[in-house]
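Omission of a single protein chain aside, the complex is shown with its protein chains in their original locations.
After this line comes subunit A, so read on.
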Amino acid sequence: MLLPEELETEIQTMVREAEHVEEKLIDIIYLLQNHFGCFSDVALGHASRLTGKTTVELEELCTFYDFIYRRPVGRFVIHVCDGVACWMHHENSLFQYLCDKLGVGVGEVTEDGLFTVLPTACLGNCHNAPAMLINGKHYGRLTPKKVDEIIDELRENADNIIQCLCR
């Protein structure tokens, strides 16, 4: 599967202009992840081809990080914070509420392809606990009503919401 010319050129330029290509690997992985929806084996192959790194080198890197997804995820990845501040404000209820509402288990994709729910280490939004992060946007001081409104809005505007690098 070929990459779109624009993306191919963008990555080639990043590689060519980098003093050390290694410092650009995560950015390149993010770009490919955004294009393919996850950092699939196909995406990994392109990363290897374009950077000259072996698939083993890239595999050992991408399996380390929380925000690189090796399996398909929904268009909106809901990172539910389970840091201790969110936990004491009933992160468990929030996590379960989202899974029940969307009809998915941990890491699964909803039937419409829109949502995946993942537990996540502290998001750095502890003063707004309980909190979650969706495609780079923080949501805090959540209640069931707020969660319902956020999900409804994402569903309604799914086609117009630009995905950020961390998806």
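As a working rule, contacts are C-beta pairs under 8 Å (C-beta built on N, C-alpha and C of every residue); 3 or more make two chains touch, one makes a residue touch a chain; residues count from 1.
One rule holds in what follows: contacts and distances are computed from a predicted model.
Q: Which listed name, "Alpha-E domain-containing protein", "NADH-quinone oxidoreductase subunit F", "Branched-chain amino acid ABC transporter permease" or "Extracellular solute-binding protein", is the one UniProt assigns to the chain that has been left out?
A: This omitted chain is identified in its UniProt record as "NADH-quinone oxidoreductase subunit F".
Q: Decide which residue listed in A:Leu7, A:Ala85 or A:Leu114 touches the omitted chain of the complex.
A: Counting the whole complex, the residue in contact with the absent chain is A:Ala85.
Q: Given that one chain is not shown, which residue among A:Val104, A:Ala129 or A:Leu154 touches it?
A: Of the candidates A:Val104, A:Ala129 or A:Leu154, A:Ala129 is in touch with the missing chain.
Q: Among A:Ile68, A:Val104 or A:Leu154, single out the residue that touches the unshown chain.
A: A:Ile68
Q: Which positions on subunit A touch the chain that was left off?
A: 20-27, 29-30, 53, 60-62, 64-68, 79, 82-85, 87-90, 92-94, 120-130, 133, 136-138, 141-144, 164-166
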